[in-house]
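All protein chains but one are shown at their positions in the complex.
Going in written order, the chains are labelled A and B, and every chain counts its residues from 1.
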Amino acid sequence: MAIARRAFRRFSAYRGATFAGVVTNTMFGFVYAAVFVAAHAVAGDIGGFDAVDTATYVFGAQAFLAMTGAHGDREIAERIRTGEIASDLYRPVDFQLWWLSHDMGKAAYQAIFRGIPPFVVGAIVLDLRIPTSPGTWLAFLLAAGLGVVLAFGVRFPANLAAFWMLDARGVVALTALAQVFLAGHIVPLYFMPDGLERVVRLLPFAGITALPVETLLGAHRGLDLAGVYALQLGWIVVLLAAGRSLLTAAQHKLVVHGG
Amino acid sequence: MAGVVETRDLTKTFTVRAKAGRVRRERREVVAVAGIDLRISSGEMVGYIGPNGAGKSTTIKMMTGVLTPSAGTVRVLGLDPITSRVELVRRIGVVFGQRTQLWWDLPLRDSFDLLRAVYRIDPQRYHANLAAFVDLLDLGPMLDTPVRQLSLGQRMRGELTAALLHDPALVFLDEPTIGLDVVSKHAVRRFLAEMNRDHGTTVVLTTHDLADIEQLCERMVIIDHGRIVHDGPLEEFRIRHGTQRTVVVDLEVEGPPLQVPNTTVVRVDGARQWLSFDRTVTTAAAVVAAVVALRPIRDVAIEEPAVEELVRELYERGGGA
Partner (left out) sequence: MVGERIRAGLADYRTLAAAKLRSDWQYRAGFVAMFASTVLVTAMDFAGIAVVFTKTPELGGWTFRDVAFLYGVAGVSFGLADFLVGSVEQISPRVRTGVFDMLLIRPVNALVNLTASEFTFRRVGKVAQALVVLVVATAVADIEWTLGRILMLPLTIVSGTVIACATWVITASIAFFTVETQEIANTFTYGGDLATSYPLHIFESWLRVLVTYIVPLVFVSYLPALYILDLETPLALPSWLRFASPLAAVAMVVVARAVWRAGLRHYRSTGS
């Protein structure tokens, strides 16, 4: 918790960049929203969602971009590259948990300052569907929180690649790319052809952005919602375990090669 | 003949926004260069010195087309550095000791070759110059090393070469000896002296190491708070500001401080005493004669204050005003 709070404070130093990011997210939100709304104008409801749902989805997804580090967060890889990681490894707290808390703090900051403002602007200018039932909000918040953890689960192993490669930028960039598309930042998953959509919905990326935002739209309730959480939790367990075993292998390598 | 550098009332003010309180910002004017009149003739070697923040780098940046003056005029080789920047920098060389102008990831040789292309140096002259510089600065062993792997001293030799390959008539060097060891400093100084002697290159140099000035420059310009406080030959500076001398005597036996007219004993260490006097009031000979008349002595030495000492006093007085 203390780690998360510190991360929160550290990131609040970049005010100018935050403002610029908000402007960019907002603009992209309007462009994407207009495109999908134009599609709805011809096709009517798509996958059970109408134009207002989709516009809401777009701004929701934009809000998730920074929060889930979809632009390729390389912080850990950079520390590995510069060797600063050594001091992190000697800290008396668990390395993976430490970074998870750090990322949660960062995400909280991004959610408040990068996520909410574009959404609010979108809601003022356009007609968005904001849920009124507290149950929907609760369901959404839980799904969003799990989405952030899941994003960390994906990012952590990608960053650890830096232990084995001189330049892990490519690995991180490719992972982020997959995330942007498969988590539903370019198009909502329900716009995808059915076969593709069915597969994508089973991948971890879907649980990062698409499922939480759809939950906000009230699309997942009851058993369906339980399925969403189950998918998120299942992938979290798998990815954190994968990250942990990679970390163990990396530490082993460090010991063998003497740092 | 017109000077290679001519400035009149050259001024640069920066507006800085400082935090005042939590959100409020305050605008403040910093006068970095406060009206400088300077004329440098072809072939001169000028030491441009002053305390930290005096405005040396700012002046040089205005002379090289990096910064636009706030007021006043500056002409270098007869050109306006801002409107004719490209034309001017083709004919001058610049070294900022704190920055590199070389290509970090490429071998040193590649940097030179790129500069040949950019400055459109005639290939024949380029090869002749490069061969001469490699020889003078002992660059041979590092030509094929990526610049990022060079030591500071090695890199600075590369920077000098880079700044002089195109036979500039005038070079500006902002702290070219910063961080160098005695050997590298010597190499840099010798190189500049030779360029000046053999090619008539005009050199303007800032430094915090006064030995650079003593060994290279006949002329020393001192600025403080953006104003010139001294401009003239080094010797003149010494004469004008260095009127204090010290006679150091080793007495046969220890004793109380000597009572010699027009002198003050500034220090006593066993049988050795330091007597300070003003050269315009009395002479060393008179002081020594007076001491000998008082007590038997074993040895005597006369100390002149180092330029460094004089400059420090000048800086501390706050601009000699």
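Just so we're on the same page, contacts are C-beta pairs under 8 Å (C-beta built on N, C-alpha and C of every residue); 3 or more make two chains touch, one makes a residue touch a chain.
Computed from a predicted model, the values in this text were never measured in an experiment.
*Asks:* For the chain that was dropped from the view, give me its touching partners among the shown chains.
*Replies:* A, B
*Asks:* Of A:39, A:52, A:203 or A:254, which residue touches the hidden chain?
*Replies:* Going through A:39, A:52, A:203 or A:254 one by one, A:39 is the residue touching the chain not shown.
*Asks:* Touching the left-out chain: which of B:82, B:248, B:286 or B:300?
*Replies:* Once the missing chain is taken into account, the touching residue is B:82.
*Asks:* Quick one: say which of A:31, A:86, A:138 or A:202 touches the chain that got left out.
*Replies:* A:31
*Asks:* Footprint of the hidden chain on chain B, which residues?
*Replies:* 14, 53, 57, 61, 64-68, 82, 85-87, 89-90, 94, 96, 98-101, 103-106, 110, 114, 117-119, 146
*Asks:* Residues on chain A that touch the omitted chain in the whole complex?
*Replies:* 15-17, 19-21, 23-24, 27-28, 30-31, 34-40, 42-43, 46, 125, 165-167, 169-171, 173-174, 177, 180-181, 186-187, 191-193
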